[in-house]
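The other protein chains are all here in position, but one chain of the complex has been omitted.
== subunit A ==
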């Protein structure tokens, strides 16, 4: 009996070691935990609109990642209408398929604050992207607009040069959007340190290219010796550039703007001289940050609204001189890629 018992014990031990040893080597608990935490989770992006480069770029990079780990990625298109965005968020929170992560591109400092609070109370992590808001979101990912404004002002001063008129014109966005307000604050910080440079006019474009053209025309009419203009968004800076072209001041006025680093919107226009400098957001990296924080939050197990992280994207003023083949991303290429995947 004893022998048999010993043999069986030995056999069991052998069997156990034989089976356990290889499993032990292969069984990294990471992927299983990762898959379990993420599988089937829903991520929703509510940008200001789906029809412009930033939103389409984010959506592309997010969708690729989220679907790769077995999640569901959705977008809503408020088409620049604040109410429609609020409606989309409300519907999302109360629907049966409530998103686990809500990525919100806020139109201003306050509009969505209550809704974001509701979303967190319902258990949805809220990530703010690009535009800050008066709300402690789980994470903010985007530009430090103040720093971005400083970079623009530095580029404008450099573009003007020491022997210029040292007159700078601003074409602001509006007086409600945080990106416009903070950008302005950043620009003024740099100009305060360079007192010989002066802002001669600072009209608003209301983010509209025609308005930007009209106010820039007036600005150049009043101050034909302006050496640089900072337009607060590449979406309407086409208007400012049209005004400069019409006033036959091409090459004399150094136009600085900011944008998402899309090829047709930014790099092509640096090449043809329309823009002197563009402070570009590295969109792929910004989307990568979003993906990382989504994965972190979903695995953290912490209730929504516990932590507040700020992840600022590295910004850089790019001029024609330091343009590289990979300075921009190409929306057309992404769309072609998406069409081919279908």
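Quick note on the criterion: contacts are C-beta pairs under 8 Å (C-beta built on N, C-alpha and C of every residue); 3 or more make two chains touch, one makes a residue touch a chain; residues count from 1.
Heads up, the rule we're going with is that contacts and distances are computed from a predicted model.
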*Going by UniProt, what is the name of the one chain that was not included in the view, given "NADH-quinone oxidoreductase subunit H", "Acetolactate synthase", "Cytochrome c, mono-and diheme variants" or "ABC transporter permease"?*
"ABC transporter permease"
*Which of A:95, A:218, A:302 or A:337 sits in contact with the chain that's absent?*
A:218
*Considering the whole complex, which of A:36, A:175 or A:194 touches the chain not shown?*
A:175
*Option touching the unshown chain, where A:158, A:202 or A:316 are the choices*: A:202
*asked:* Tell me which of A:81, A:122 or A:249 is the one touching the absent chain.
replied: A:81
*So which bits of subunit A touch the chain we can't see?*
49, 51-53, 56, 79-81, 174-175, 201-204, 206-210, 213-215, 217-219, 221-222, 235, 238-239, 242, 245-246, 264, 331, 335
